[in-house]
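One structure, as structure tokens, below. Some questions next.
Omission of a single protein chain aside, the complex is shown with its protein chains in their original locations.
The letters A and B name the chains in turn, as written, and every chain counts its residues from 1.
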Amino acid sequence: MSAVPNTPRRANAQESFTPAATPQTSRVASSHIVQSSPHYQTTRRHSLYGTEDRIILDPGSCIWKVGFSGEGKPRDVFYAGGDSGESLWTLNRASKPAEREEEDRILEAKLQACLRSVFHNSLLTDPKSRKVILVEHPLLPLHIKEIMARILFNNLQVPSISFASSHLLALLAAGRVTGLVLDCGHLESTVLPIFSFRPLYPHLRTTPLAGARLSNHIKALLLMFGTYIPPATSLSATMNIPAASRSIRVPQDVLTEKVIDEIKTRICFVGDPIDTDGSGAAQHAMSPGPSEADLPPSDPALSESEFSRVSADVSIDSSNFAPSSGYSVVSHSQLPGMDHAPGESRVQALATMYGRHSTATDIHLRVDPPPAQQTGTGRGTLIVPGWIRERAAEVLFEGGDVDESSVAEVILDTLLKVPVDLRKTLASTILVVGGTPMLPGFIPRLQAELTRAVSRTSNSSSSSAAPSRAGRPRPRPAAYDKYAALRPLLPYFAILNNPAPPPPGNATAAANAGKAPAFTPSMMAWVGGSLAGALKTGGVEVQREKWDEAEAQPDSDDDVPMAHDSSPARSARSSPAKSILPDWTRTPLPTGAPPAPRPPAAAAYIPSAQEQMVMG
Amino acid sequence: MAPKIEYYCPCLAESPYPPPPHLASSSYSFHALHNLFFCEECDAVRCNRCVLVEVSGYYCPNCLFEVPSASVRAEKNRCARNCFLCPNCRNTLTVVPSDPPEDVDSRMSPIVSTTLGEPPFFLYCNHCRWDSAEVDITFEKPTGLAAQLQKFEDSAPESLEFERLKEHFEPFLRASSSSTALPSASSHHVHTNPITAAASSALARDIPGVGKYNPLSRSRIGRDKAAHRQEYPDYKSRVEVGHAAALSGEVDVELLRHLETVGEVASLEQRWSNSWVTPLRASDLKPLRIPLQSKKSKRCPSCRHILIKPEQKAQSTRFKIKLVAANYLPAIAVTLPHAQAALEMMKRSSAKSVSAAAAAEEQQTAGALIAGHSYSFHLAFTNPLYDPIQIRLAKAVVPAHMTEDAEAAERARRSTFQIQLPSAAFPVGAFAEAWEYDDEDEDMFLDEDGVELLDARGKKGKDGRGKSRSVGIVDKRANVTIVSGEVLIPKEARGDVKFNMLVSYTYRSDDPEPSEEVEVGTPSRSHGTNKAPEMKNFSFYTVVDLGSIMYREEPKLTADL
């Protein structure tokens, strides 16, 4: 067993490229280092890449994008959780300290593998001479940020890390400095208003309706409505058994993450809302009573969504249709192990309805048979009904739940929160980024949903009148017109990167809708990061010296007990993050709680960051 | 699953103790011996997770051209010669000339020599028969293809748009950088341009509402807003998403609606690195330039000495410096004799008649560890050193501070099995090149160190059927010694039989070094049979994984061999 030096990192820091930066250097000194950086640029490996290019890391929970600043596209994109496509972290964390610690250890090991591979395999560059811009999602948990910083500084020894808000960077890539940015990623959809470069964090709104939820939903739908044809049982059998007679329900094992991902990214799209005004009116005329009566009673926000229409269709088909609507059915079907018995007729009805409205073709997909049934005779066939391809994404547009607003509602909720004088500007500069909006048709559909959500209560009088007509025992309370305040904004709604903008409502919308450059939604944040790097700006920069310095300090000033770490070594290592890493959630605190020397430091700190941007 | 053993690398951790093996995270700290390095300076094991990696050269894996590092950047880490990947199946593409004009009866025509190709040339995939002419890429000459394609890449819409964005934002930053030259500006107030200040401070620090944390800048905010209105022109996109989407957009939805097979749409991996809106169709994919690879040298993270240094030439697979742990630490192989015996039996008896899958399953059950039994296992130590060594084994001690209540409970629940290891030190013969060619039989008399087989079969394992099992040396030949240990699995045990084992060995040191660098917590020095003054000691942790415990109502007979 080796006698490892007690503070190996300290030694490393001295030996690396900035000999001036001893751990004893004060903050002022470290800002001098920034000024002296041209010096080391000329001395250190000048030929290789030109060291002023920074590395832009956009680490998602699922997919990472990495590359160099100043380039229009990333060098590499990969699944961080391995080829199986599972995400590195989820929205949940273990509650028990021991489990949580274990979870963190696994996460750290995986992140370390990813980060090392980024430098050594994707970018083929020396991390010690590369500044890093970390594209940071505003809701990225602090402990994950901390782990990443620790790996980058200690294991890879990068000279500095800048943290930049992903939403702001995405907006930059659209050429704007003001806008309402919806990031619809894997775990969450998050809306952040930005005014004149300033993210208005207190108005941030989020919903778990995002890529992961869509995957679950596709899986649930396929388990119920998909068809699976297993491969032939043996090669020699002269079978010619018609496929129809061999087809069975989809075994759960067939629907691996990979298969679901392939379905989601290759063959799914988002159809138009089913009830356009004209046809909706026609259906109203056909079945006025039940269509209104089947509205879920407790969800005023749901009101006119297509599920009333769903229910209308359904109640024609099957008279014993329970009144609690397709909405809840679809929600239930999100659970993979759902019970088929009670909800089946309703879901079936929903499927019938979607199927009738969908002209999308069924797709035959070749899939690996479940491991238990490997016969060595090739792959099975999974038949994905066309309506699932078209309607799976409905789950993202179903609102009404207080905790899980639809992606349209989450935008409107944010608009309700922002100062009144900003609403008009923000409503006309909506930007949609993230991986999920890569679904063809997503953005136009979102636009339609926004319009509908705002204008839907226009006929709320009739819908609130309906229950009494239908003689429901429980009268519905008068619908709360949540978005009434936004209705005047209706002509202003414009999505910057809408590929097929509707006829604009007015000049403002016309000047904005579809005017963003044609970068893909998923890549906007990365491109913005590259842009920020090329412009020599890019957010709070944390130097390694400062990190080392903070790490060397005893954790006496660590008066905020975070996740309790058991080993003293670990808690000592996690302490610098609290004082050094930027964290917007702590900024608004008036007395600058955690690190004691905050107020004097803050004054010196911000300008030094600005200066870094100038100096690069 | 075959039993296996892995070696612990502390990766500069403060604690020298390995993590308890039942934690899933512990698997990241243990590595197979062939993946480990050894730093002679620090006298420590190093792994791929902790070494510092440096690029010592770039090369194209296809043409093996060594790319000078200066041009790597410009070529975006890709081969700038003739190497391309098929966008469809990722096979390498070959350059082929066009077919000669087809005769009416070309099939019957005599063999014509087509070595002299005719332009246009195109890239062709031998595997999936994709060719670049499908996407209208052809070449006038069969060399320097990347250069011929360069003009397309330079005019890629995303880079043009990117430059335009840069130009759009640059004036504000230029204004700010000129302001830094102002003599009055202290380092804290360099930004006189309010926009830049807002830009950088917003990027730098996040502001609640429109207000700012620093009361000093209150007034600035007001000016920001005004300035925004006045000075900030709207960005005019070079290609608006609406126009670009004329190709995709609605068309994509229609394409998908009428899709016939999945293959028509490019997969996510085929298009996810595009930052520009591109058509979804697989038939629009462009050939990819082959990414370069690098030869890496590796350094000890602690003392910075080089552990691995490859030869510069891309064709060479040799190393100038290669300090791998396999040359320093004894290699250990773990086997379960009862599983092997069962396997042999099965091979002999049921070679036929059983389907492959069933046989595999049977093998698994036969080699299983069944709760309520005890099994012996063999550890074969192979000495890589030219001197004989003495090895002592010990179960890993759990350091005091790691046994917290929850963890201790966890441990108690999981590791209910009992491990017995030989307690005495045992010798392993020296390595000599000759061993590699030796037959298995002629071994004992070559024993150099003269240490006899330990008769310390001291511990007699208790066994349910009265059969005795030895814990001690089983076999010793050449530079390999096999010792036997025993695991006792109680009836209620579950999970994996996985335990940490401390291996300490004493070796003769050629060049005496300061003694402080040896031994972290190894008591074996006092016990070594061969205590010469120049003897040194090294110990390392391993994890032994014997497989998972099977629970069975009535144990299978074959398993009790």
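One rule holds in what follows: a residue touches a chain if its C-beta (ideal position, glycine included) is under 8 Å from a C-beta of that chain, and two chains touch if they have at least 3 such contacts.
Going forward, contacts and distances are computed from a predicted model.
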{"item": "Name under which UniProt lists the unshown chain, selected from \"Dynactin subunit 6\", \"Exosome complex exonuclease RRP44\", \"Erg26, C-3 sterol dehydrogenase\" or \"Translation initiation factor eIF2B subunit delta\"", "value": "\"Dynactin subunit 6\""}
{"item": "Selected residue (touches chain absent from view) among B:133, B:255 or B:424", "value": "B:133"}
{"item": "Residue in contact with the excluded chain [from A:82, A:141 or A:378]", "value": "A:378"}
{"item": "Touch with the omitted chain, as defined above, among A:138, A:211, A:231 or A:385", "value": "A:231"}
{"item": "Among B:35, B:48 or B:98, the residue in touch with the chain that has been omitted", "value": "B:98"}
{"item": "Residues in chain A touching the chain absent from view", "value": "229, 231-232, 235, 238-243, 246, 366, 377-379"}
{"item": "Residue numbers in chain B that touch the chain omitted from display", "value": "88-89, 96-100, 102, 106-107, 111-112, 114, 122, 124, 127-131, 133-134, 261, 263"}
